[in-house]
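A single protein chain has been omitted; all remaining protein chains appear in their positions.
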Amino acid sequence: MSKYQHIKELAYKANMELPKLNLVIFTFGNVSAADRELGVFAIKPSGVPYEDLSPEKMVIVDFDANIIEGKLRPSSDTKTHAVLYKECEEIGGICHTHSTYATSWAQAQRCIPIYGTTHADHKTVDIPCVPPMHDDRIKGDYEYETGYQIINYLKEKGLSYKEVEMILVGNHAPFTWGKNAEKAVYNSAVLESIAQMALLTEQINPNVTRLKDSLIKKHFERKHGPDSYYGQ
Amino acid sequence: MSKYQHIKELAYKANMELPKLNLVIFTFGNVSAADRELGVFAIKPSGVPYEDLSPEKMVIVDFDANIIEGKLRPSSDTKTHAVLYKECEEIGGICHTHSTYATSWAQAQRCIPIYGTTHADHKTVDIPCVPPMHDDRIKGDYEYETGYQIINYLKEKGLSYKEVEMILVGNHAPFTWGKNAEKAVYNSAVLESIAQMALLTEQINPNVTRLKDSLIKKHFERKHGPDSYYGQ
Amino acid sequence: MSKYQHIKELAYKANMELPKLNLVIFTFGNVSAADRELGVFAIKPSGVPYEDLSPEKMVIVDFDANIIEGKLRPSSDTKTHAVLYKECEEIGGICHTHSTYATSWAQAQRCIPIYGTTHADHKTVDIPCVPPMHDDRIKGDYEYETGYQIINYLKEKGLSYKEVEMILVGNHAPFTWGKNAEKAVYNSAVLESIAQMALLTEQINPNVTRLKDSLIKKHFERKHGPDSYYGQ
Partner (left out) sequence: MSKYQHIKELAYKANMELPKLNLVIFTFGNVSAADRELGVFAIKPSGVPYEDLSPEKMVIVDFDANIIEGKLRPSSDTKTHAVLYKECEEIGGICHTHSTYATSWAQAQRCIPIYGTTHADHKTVDIPCVPPMHDDRIKGDYEYETGYQIINYLKEKGLSYKEVEMILVGNHAPFTWGKNAEKAVYNSAVLESIAQMALLTEQINPNVTRLKDSLIKKHFERKHGPDSYYGQ
């Protein structure tokens, strides 16, 4: 048995959640699961429908995007995953989808304003939308550059990847991450819900304002602060 | 067997309806069921996915929010439930969700106008939206204050909790209640449907006006008046 | 066995289609099936959830709304069905729902403009929206008056019930009919689809105009004209 079996199974299970959570059609998304000790991650093979996946079909890749094990070609977004794992040392899973509402905000090139406690339960900031890449970078190593597009934007804005965990790549679609692959998928589903409600909120009240700071702080801390009292 | 077994089962069954009715994803909602004789209610444990629930996992809490029985931590919204049970003596069940359309109205901080007979079949008033809490209260006992935010708003507006049964907490999400847990969940689903149709109605006709009083009265009374002729 | 068994089964089957077609939640709709020879119709009992229905629970009513057979109280909309059967002699089934998009157009008090061939495949006219009832009629025999509200509107506008088959009652919700109960339910589902696409069409292009007459005529006739070539 492969010594990467555990992350192949984590990646397989997480990928299979995408169609169940209505985050993808056909092959429009990919999840990876990392093993930090071994310095590799397991990722969905490119263009293979979810119903044909199995743990064995996951591809093992290192953080420089070299293929380590696997017969199939990995996701075309593999280099973006590799950059994020390399630069964000506490990430254990990454998820990329073209989910309807989050992708529409990305296409509209707008950050998603924090309008309510559903958002504040997870994040204290607007969901960032990274501006589209410069043309010379598009012509270069595109998926690799997409990773640095995200990393550089976070640095520029003084945002921590541990705090954000969800980002929109302008004109493209969302990437989310977390301590493991399951959490990365969870963040993609939460983002889709936040994205839909933010649009509806603006349609119901075009003059709506952002959530006030005191509520942002309270909701985030009850779930994630040192005295959090959410969960078991 | 616990002497609270009957309300544990009612609370369990009512919580399990939330994902079936598309009112929640993950753990975004909680229902409780009260026993007025025993002065307690059974409520969902915090952060536990619906598919992992069982009647045994429900937590028994009294109306001052003291835990009476149960190994798990109760929902983080438990104190809000406790206040509502304490102040509204005929309530037997409470439901809280972050359902898409009702939550979007709450985020937009607008009451839902009564636009049609679907609304009037259930309520004679606009669905109230309670303004966000003052900062000093947010820093205090937040979930307890959320309960009094609701109670005080109803008093201020001269509304009876028996008449309203559905409310939006501004910037947050809806709470609904009823004679039992099943009815509280029913009210959450009706509210979600009313909330969606109210937005669509305004999109179809931005100059739409509220339902006229004669129709409000007629529809409510045929379902709930002394000469009601709806149901068996 | 009841001599009304055949229409009880038709009404039962047609009612059970409503939740499958996502046209209702809980008990928000009712279908009836008529036997013209016997001068009666079978209709859903009031307030009974679809999952608890059986053919035996259908109530037999005549065209003056007298209960002929059945232990349960019939739908609160029974008198509206009775009036429509009495006045429209070739109708064999009637369906009433609070489906999301059609109800929103009814609440907005707008007729649904004919914007495309999906609409023209079924109807050559805008889907009419009957204005809300006068107050003195609301205080009278409300459901009976709802039937005549529909009938009088059709007469006033010179529309044939055979041509229309779908109508919005202003502030309330749609009624549809057809040669039998199955066709009435089909018309409710088609109406819901037309209603959703008409709103989306206006959102995509606020200056959109109605379908031109030549296309209305062509599409309707290929399905319903003397030389129709749709179906078997």
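Which chain is which? They are A, B and C, in the order written, and residues in each are numbered from 1.
The working rule: a residue touches a chain if its C-beta (ideal position, glycine included) is under 8 Å from a C-beta of that chain, and two chains touch if they have at least 3 such contacts.
Not measured: the values here are computed from a predicted model.
Chemist: Can you list the shown chains that the omitted chain is in contact with?
Modeler: Counting the whole assembly, the omitted chain is in touch with A, C.
Chemist: Decide which residue listed in A:8, A:123, A:172 or A:222 touches the omitted chain of the complex.
Modeler: Counting the whole complex, the residue in contact with the absent chain is A:172.
Chemist: Using the definition of touch stated at the top, determine which of A:61, A:106 or A:125 touches the missing chain.
Modeler: A:106
Chemist: Suppose we count only contacts with the excluded chain; which residues of chain C make the list?
Modeler: Answer for chain C: residues 21, 115-118, 186, 189-190, 193, 196-198, 200-205, 208, 211-212, 214-215, 218, 222-223, 229-232 touch the chain left out.
Chemist: Write the list of chain A residues that the hidden chain touches.
Modeler: Its contact residues with the unshown chain are 25-26, 28, 45-48, 72-73, 76, 98, 100-101, 103-110, 132-133, 135, 138-139, 142, 171-173, 199, 202-203.
Just so we're on the same page, only the chains that are shown with their structure count from here on.
Chemist: How is the touch graph of the chains shaped: line, ring, star, complete or other?
Modeler: Topology of touching chains reads as a line.
Chemist: Would you mind reporting the rotation angle for the C-alpha fit of chain A onto chain B, rounded to the nearest 5 degrees?
Modeler: Resulting rotation angle: about 90 degrees.
Chemist: Could you find the chain whose CA centre sits the greatest distance from that of chain A?
Modeler: If we average the C-alpha coordinates per chain, C ends up farthest from chain A.
Chemist: For chain A versus chain C, what separation do you get between their C-alpha means, in angstrom?
Modeler: Whole-Å distance between the two chain centres: 46.
Chemist: Report the inter-chain centroid distance for chain B and chain C in whole angstrom, where each centroid is the mean of the CA atoms.
Modeler: So the centroids are 33 Å from each other.
Chemist: Residues touching two or more other chains, restricted to chain B: which are they?
Modeler: Chain B, residues with two or more chain partners: 202-203.
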